[in-house]
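Here the complex is missing one protein chain, while the rest keep their positions.
Labels for the chains are A and B, by order of writing; each one numbers its residues from 1.
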Amino acid sequence: MPTIALDSNLITTFDPRSLIYLFDMIGIVACSISGTILAKHKNFDVFGCLLVSIVTAIGGGTVRDVILNRHPLFWMVDMNYLTVITISSLLMQIFFHPNSRRVDTFLKLSDTIGLSAFTLIGIKVADSMGTNVLVALLLGVITIIVGGIIRDMICNEIPLVLQQEIYITAALTGGILYFVLQNLGVSAWIADISAMATIFTLRMLAIRYDWQFPSIEWKY
Amino acid sequence: MPTIALDSNLITTFDPRSLIYLFDMIGIVACSISGTILAKHKNFDVFGCLLVSIVTAIGGGTVRDVILNRHPLFWMVDMNYLTVITISSLLMQIFFHPNSRRVDTFLKLSDTIGLSAFTLIGIKVADSMGTNVLVALLLGVITIIVGGIIRDMICNEIPLVLQQEIYITAALTGGILYFVLQNLGVSAWIADISAMATIFTLRMLAIRYDWQFPSIEWKY
Partner (left out) sequence: MPTIALDSNLITTFDPRSLIYLFDMIGIVACSISGTILAKHKNFDVFGCLLVSIVTAIGGGTVRDVILNRHPLFWMVDMNYLTVITISSLLMQIFFHPNSRRVDTFLKLSDTIGLSAFTLIGIKVADSMGTNVLVALLLGVITIIVGGIIRDMICNEIPLVLQQEIYITAALTGGILYFVLQNLGVSAWIADISAMATIFTLRMLAIRYDWQFPSIEWKY
């Protein structure tokens, strides 16, 4: 039996006691809940909602790792991912109303925390596999948006995330800052915190003040 | 030339003379025909229908194997898959009317046989790669539903399979039974047959009596 496929020594992992891991899990909860809400609106059943939640939460990281040939996948060696997704999707299905103000506020905050963690994890993972900076930034963006895009494709919606410029812009800004600080020889944890704080702040400001990147218009 | 990529000794295969292989092929035919019917309704041409059939039939197993890093893919080493899909899609396009009662009855039966085989194969493959039980069950579910979901995404439909609870429920019930029997030390073939029979029976009863899992309602 080729159990070598599950030898987890080959991959970079994150310390479960670290801040980035905590933020990652908060983002996983946000994705799980947003997946559940959209799936419920499409009349999916309990397992349908759960599957959409799983895809939303780990789809981006899975596509990134498949592109990088980084096996075994993170959620196959660390069962916290599937556990957290399942619990939060079921709790959401049972106890909360999707349009409640509390859920909405929680989602905005947790999604932004997740955005900062997912971006940084995506970039660090790509970097650890030896890609160049541009590919690492692209894989960071893939980590944050692919889960939501697959969710929207399954549910027959046009992905909102591709229309909200400050989402990807915030991620890229933080990502570039991370590489600049790394090149300047700053300690790893300072680069991590600075990148995540930048992404979090930019995105929260964009939500608060409804920022939009000046878009290029075609006249028809 | 890295032909090592096609060294099929590394992967678990199923004996072409076994019952599970026969049921697998029946499921492949069911997927191929259901893909062809939906694609025809969308005015796809001969090759368009064939490609949708291929995706429906082997999409789930392909995604499962890519997630597990199990190469080469089963349909690249065993040409029966592509051959059976091509023949059944072309025959369906030429000879049968999609709304005929006979096609409908055949599809219900063959799809359920396929459901039981696909689930068991997915679980056994994941298990042989050393995943834990929960991941194996998830990969079993991926094997049965991803092909149909991609078919529906291509054809711009909302996946019905995520709204039909007894489909995934039947698969999970059979999958759990398989692991219970395996742990009890029952012979492999008895565990296989029991799991497949359970899935088949549950799903057929669900179709016959229009069973639905009690779903969790949100009041709007």
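Criterion: a contact is a pair of C-beta atoms (placed from the backbone, for glycine too) under 8 Å apart; a residue touches a chain by one contact, two chains touch by 3 or more.
Just so we're clear, the structure is a prediction, and the values are computed from it rather than from any experiment.
Asks: Using the document's definition of touch, tell me which of B:32, B:56 or B:93 contacts the absent chain.
Replies: Hidden-chain contact among the options goes to B:93.
Asks: Among the options A:80, A:169 or A:201, which residue touches the chain absent from this view?
Replies: A:169
Asks: Touching the absent chain in the whole complex: find that residue among B:76, B:176 or B:193.
Replies: Residue touching the chain left out of view: B:76.
Asks: If you put the missing chain back, which residues of chain B would it touch?
Replies: Interface residues of chain B facing the absent chain: 1-3, 5-6, 39-40, 42-48, 51-52, 54, 62, 66, 69, 71-73, 75-76, 79, 82, 93-94, 97-99, 153-156.
Asks: Across the whole complex, list the residues on chain A that are touched by the chain not included here.
Replies: Where chain A meets the chain not shown: residues 10-12, 66-70, 128-132, 134-135, 138, 141, 145, 149, 153, 156-159, 161-165, 168-169, 172, 212-213, 215-216, 218-220.
Quick note on the criterion: only the chains that are shown with their structure count from here on.
Asks: Just curious, how far off is chain B from chain A if you go by their C-alpha centres, in Å?
Replies: Roughly 29 Å separates the two chain centres.
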